[in-house]
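Excluded from the complex is one protein chain; the other protein chains are retained at their positions.
What follows is chain A.
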Amino acid sequence: MADTLIRQGGATRFTQAVASLGANTGNGTRLAELTPPGQINLRGRPSDPRFVRTVGAVLGCVLPLNANTVTSAAEVTVLWLGPDEWLLVTPAGEETALIARLREALGDIHAAVTDVTGNRTRLRLSGPGARETLMKGCSLDLHPRGFRPGQCAQTLLARGGIILHQIDDAPTYDIYPRRSFSEYTWMWLSDAVAEYQR
């Protein structure tokens, strides 16, 4: 059933969602909406070694237990959301199979695996002006001493809730607004980034 769904971006009035940003040919800062990914909410006890081990084995990467950190494997990115809560981001359409594998492997271990794929969309902001663009509307300390690749945060951008994930030192950020806020976030970001797109 899932394969009959159309994965529409959240800002289709302004832009076409793309699979990736592609190689950067200039030195401008780029903003794009990525194809909305599969999203899975995972709850469980980090103090239960069976839970941590089982999830790690299924995902192919360790569960990030430090606050606001991210781990990833080939087909999944794992974002820390809370002391017993994670967001698993998968390529579009891959989430159903991963949920089934997680549920089977977890068995009677105290945990919850929930498909939240419709919840958020994904915007990618990359380039020399990306940090300053975000700083116009985000109170987090984004200086490299405080926020680095491999870190994530749930915070506010221009008063709208987002999950922010720094990917690399370009810097590149993934921004996950709630779907109903994705047009707003897109409009705010495309205005804020304009001066870095010369």
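By definition in this document, a contact is a pair of C-beta atoms (placed from the backbone, for glycine too) under 8 Å apart; a residue touches a chain by one contact, two chains touch by 3 or more; residues count from 1.
Methods note: contacts and distances are computed from a predicted model.
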Which of "Putative sulfur oxidation protein SoxZ", "Sarcosine oxidase subunit delta", "ABC transporter permease" or "Xanthine dehydrogenase family protein molybdopterin-binding subunit" matches, in UniProt, the chain that is not displayed: "Sarcosine oxidase subunit delta"
- request: Give the residue, chosen from A:Val18, A:Ala67, A:Ala97 or A:Ala194, that touches the chain omitted from the document.
  value: A:Ala67
Field: Of A:Thr96, A:Asn119, A:Gln154 or A:Gln197, the one touching the omitted chain in the full complex
entry: A:Gln154
- prompt: Just one of A:Ala11, A:Ala32, A:Leu59 or A:Leu81 touches the chain that is missing; which is it?
  reply: A:Leu81
- request: Kindly note down the residues of chain A that lie in touch with the hidden chain.
  value: 46, 65-68, 81-83, 85, 139-140, 153-156, 159, 161
